[in-house]
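A single protein chain has been omitted from the complex, and every remaining protein chain is retained in its original position.
Up next is chain A:
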Amino acid sequence: MQFFGGSEISPSPPVPTASGNNAYMLYVFNRNGVCLLYREWNRPLKTLNSHQDHKLMFGLLFSLKSLTAKMDPTCVDKGNLGVPQLPGQGCSFHSFRTNTYKLTFMESPSGIKIILVTHPRTGDLRESLKYIYNLYVEYVVKNPLYSPGTPIRCQLFDTTVDQYVRGLG
């Protein structure tokens, strides 16, 4: 995991890969599965209530991470399927794409999971997710008024993330 230093937000935001509003939804979970942030920009069809939706998303990624790590052909040491993996252990799954959307995932060593659902033709968003994680550190973790483990209600974070994701294209 890169170490981000400096008081300015770094790394500088990556150049948007296309124009227009490509992002559909953003989820941020902590290590215990609490959904810290859910933002949507473009979601025409909602099938579940939000609580179930968050649980489904968290469970999906938990299983996917585990499955991809166990199926890794290059890794020697594999536990049994179902043994929970520490962040960073095993190979790291980062995105999947369907014909209607692309889901990009990033997990920090502290267990913070960031999920961004976008248009299927979006490029590699890993740098963008790292930037969003850096925004999280600057405006949420360092905010004295925020208590860890609770849903994020920080105005600065909300506006910067919104601005950044809209510019992603």
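Keep this in mind: a contact is a pair of C-beta atoms (placed from the backbone, for glycine too) under 8 Å apart; a residue touches a chain by one contact, two chains touch by 3 or more; residues count from 1.
Here is the rule we use: contacts and distances are computed from a predicted model.
Visitor: Just go with whichever of "Trafficking protein particle complex subunit 6B", "Golgin A7 family member B", "EF-hand domain-containing protein" or "Histidine-containing phosphotransfer protein" UniProt uses as the name of the absent chain.
Guide: "Trafficking protein particle complex subunit 6B"
Visitor: Which listed residue (A:F29, A:F58, A:F105 or A:Y139) would be found touching the missing chain in the intact complex?
Guide: Residue touching the chain left out of view: A:Y139.
Visitor: For the chain left off this view, which of A:D53, A:E127 or A:D158 is in contact with it?
Guide: In the full complex, the listed residue that touches the missing chain is A:D158.
Visitor: I need the residue numbers on chain A that touch the omitted chain, in ascending order.
Guide: Interface residues of chain A facing the absent chain: 7, 138-139, 142-145, 153-158.
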